[in-house]
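A single protein chain has been omitted; all remaining protein chains appear in their positions.
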Amino acid sequence: MGQWSLFLQPYKQAVDELKIKLKGIRSQYELEDVHTPVEFITGRVKPLASIYDKTLEREMVFEPSEQLAEEIQDIAGLRIMCQFVDDIATIVATLRKRNDLEVIEERDYISHKKPSGYRSYHIIIKYPVQTIHGEVTILAEIQIRTLAMNFWASIEHSLNYKYEGELPTEISHRLERAAEAAFRLDEEMSLIRDEVKDAQMYFSAFKET
Amino acid sequence: MGQWSLFLQPYKQAVDELKIKLKGIRSQYELEDVHTPVEFITGRVKPLASIYDKTLEREMVFEPSEQLAEEIQDIAGLRIMCQFVDDIATIVATLRKRNDLEVIEERDYISHKKPSGYRSYHIIIKYPVQTIHGEVTILAEIQIRTLAMNFWASIEHSLNYKYEGELPTEISHRLERAAEAAFRLDEEMSLIRDEVKDAQMYFSAFKET
Amino acid sequence: MGQWSLFLQPYKQAVDELKIKLKGIRSQYELEDVHTPVEFITGRVKPLASIYDKTLEREMVFEPSEQLAEEIQDIAGLRIMCQFVDDIATIVATLRKRNDLEVIEERDYISHKKPSGYRSYHIIIKYPVQTIHGEVTILAEIQIRTLAMNFWASIEHSLNYKYEGELPTEISHRLERAAEAAFRLDEEMSLIRDEVKDAQMYFSAFKET
Partner (left out) sequence: MGQWSLFLQPYKQAVDELKIKLKGIRSQYELEDVHTPVEFITGRVKPLASIYDKTLEREMVFEPSEQLAEEIQDIAGLRIMCQFVDDIATIVATLRKRNDLEVIEERDYISHKKPSGYRSYHIIIKYPVQTIHGEVTILAEIQIRTLAMNFWASIEHSLNYKYEGELPTEISHRLERAAEAAFRLDEEMSLIRDEVKDAQMYFSAFKET
C-alpha cells in the first residue's frame, strides 16, 4: 500500500493543479463578460479497486510500474461540464494552445457516439509534475461533455456496474430512450444558444454598471 | 456599505453553515450504501444589486431593516440538486424533521409549474445564527430541483434578464420546447429510477467488499 | 470498519460544522474593525489508532459504544489559536454564551500549567448533530491557546510519542527551556498588546476610508 501511495502521489498532485487551472479558464471568461464554455469541473484519482479491475481486464500485473502508467491513461481524470454542445470545441481549442500540458490523443465520442448512446469528448494529455525528487511526467484524461451528456453517463455507469456490462434488453431499451431525451435536450438548447449567449453578455454588462 | 456588510454578515454565516449541513446529508446516505437524494449543493447571499431591484419592485426603502429582512425571504439562498424527481420529496421530509431549523413555508412549483415552464420546490426556513453579540434568527430559502430543472432554469433566468421579463414570442416558444425536453428527460429517468437505485446500492456494496 | 465509520460520522459532521462556526467568530470581529481574538482554527476527528490506544490505557473494550462516547471526550477535537494570552478569556466567554452548544467542563492549564510545561485552555462541550435518522448529541473538545503555546505543544507531542512518555533527562531539560522561551515570548507580546490592538483598529479603519 505504501508503494501505491508513492506511485499515485504525482497523479493526485496533477489532479489538484489541473482543477485550479481549469477553474481559472472559467474565471477569465466571466471577468471578460463573455459566455463561459466551462460550467463546472470535477476531478479524481482512479480508485485502486478500479485500477485493479483494469489490470485484470488487460491481463497486466497489478503493481506500480512504468508499463501500468502508460497503459492506464485515466489514473488522473478531469471532467469539464458545459451548457452547450458547441462549448466543447471552444474548450478543446483552448487546451491545445496551453504550454503547461501536451495533448497527445483525442477521441470524439460526440460525432461518433458509442453504440450504448454514450457521448463525450476525451483528451489524453502529458503533464509534468514537480516533486521533491525532480520532475515526473504523467498521463491524464480530460473528458468534456454537456450537462445532459454527463447526467445520462452517470446513470449508464451505475447500470453497467450492476449488470457487469450485460444489460437486460428491457433496461437497455429504457436507457436508449433516456439517451434520446438527453440528446433532444441538447438539441433544443443549441437552438436558443445564441440568444442565451447574448443574454449572458448583457446580463454581465448590466451587473458592472 | 459598512451597514450593509454588518446586516448581511449573519446571512453569509447561515449560508456557510447550511452548505456544510446539507452536504452532510449526502455523506450520510453514501456511508449507508443507499441511493443519495442529494446530487450537489450550491449557496449564495443575494447580491446587493438584486436586493436593490427587489426593493424597487416592492416600493420599499433600500436600507438594512427588519422589514426588509422579513419581506425579502431569499437573502440567504441554498439550492439542492437531485438525480430524480422522487428524490425531492425525500429531501423535503428530511428537512422538516431537523431541529436546527424551522420550515415556515413551502411552495410546490413541481405539481403546479409556473406558466413559464419553471419547475422547482421552494422552502422558506427560520434559522438561528450565533453572533458575537448573541443569537440572530434569519430567513433563508432552499430550492430543491432535479438537474434537468436546474439546467432549464438557468437558461430562462438569463433570457428573462435580457428581455426584462418580456420575451419575444419566438424565443418564448423555443424556451417552452426546451422545458418540454427537460421534463421529458426527467420522465425517462424516473422510469429507470428503481433499476438505478438498485444498481447504486449494488455498486456501493460491491466497493466495500 | 463499517461500524466505526457509522459511529464516527456525526463526529466528522460536528467538526466540519464547528470549524465553520468558529471561523465565523473571526469574520465578525474583522468586520467590526476590532482586534480579533481568533488567529486560526484547526479541527480533526481522533484517528482510530489513537482511540485504540486510549481504550488500552483505560482498559475499555475497543468497539463503538455509548460508554466509549462518554469516556473519550476528544473524539471530535477543535483548536483555536490566538495572538495574545488575554484573547483566550475573550473566546471562552463567547463560547459560553452560544445557544448551539453547551459547555459542560473547563480545564485551565494556563493558570495551572502541567508539570511538563504544557499550557492550554480546554473546554468540553455537548453538541447536537442532525442526522438522517434524527438528532444525536455528541461530546467535543475545544483547545484554546496562543501561537507560542501551540508551537511548543506540537514539539512536545512528537517527543513524547517517540519516548512513550519517558523522556531522557537531557531532552526533558531542553524541552523545559523551550517552554520557558515560548512563555517569555507570550509575556513580551502581552506587554505590547494594547499598542497592537490599537494599531489593528487603526489599520482596519484606515483601510475602510
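Should a chain be cited, it is by its letter among A, B and C, assigned in written order, with residues numbered from 1 in that chain.
One rule holds in what follows: a residue touches a chain if its C-beta (ideal position, glycine included) is under 8 Å from a C-beta of that chain, and two chains touch if they have at least 3 such contacts.
Fair warning: this is a prediction, and the values are worked out from it, not measured in the lab.
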Point to revise | Displayed chains contacting the withheld chain | key: A, C
Practice item. Identify the residue among A:P47, A:P64, A:P128 or A:P168 that touches the chain left out of the display. Key: A:P128
Point to revise | Where the unshown chain meets subunit A, residue by residue | key: 2, 5-6, 9, 12-13, 16-17, 20-21, 24-25, 27-29, 31-32, 94, 97-100, 128, 130-132, 134-135, 208
Exercise for review: Spell out, residue by residue, where the missing chain touches subunit C.
Suggested key: 47, 49, 83, 147-148, 151, 154-155, 158-159, 161-163, 171, 174-175, 177-178, 180-182, 184-185, 187-189, 191-192, 195-196, 198-200, 202-203, 206-207
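The working rule: only the chains that are shown with their structure count from here on.
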Study note, to complete from the structure: Among line, ring, star, complete and other, the chain touch graph is line
Check your understanding: For the sequence-identical pair subunit B and subunit C, what is the superposition rotation angle on Cα atoms, to the nearest 5 degrees?
Key -> 180
Check your understanding: When subunit A meets its copy subunit B, do both sides use mostly the same residue numbers (more than half shared) or mostly different ones?
Key -> same
Point to revise | Centroid spacing, where centroids are CA-atom means, of subunit A and subunit C in whole angstrom | key: 41
Exercise for review: Calculate how many whole Å lie between the centre of subunit B and the centre of subunit C, each centre taken as the average of the chain's C-alpha atoms.
Suggested key: 35
Check your understanding: Roughly how far is subunit A from subunit B, going centre to centre by Cα mean, in whole Å?
Key -> 26
Revision key, fill the gap. In subunit C, the residues touching two or more other chains are none
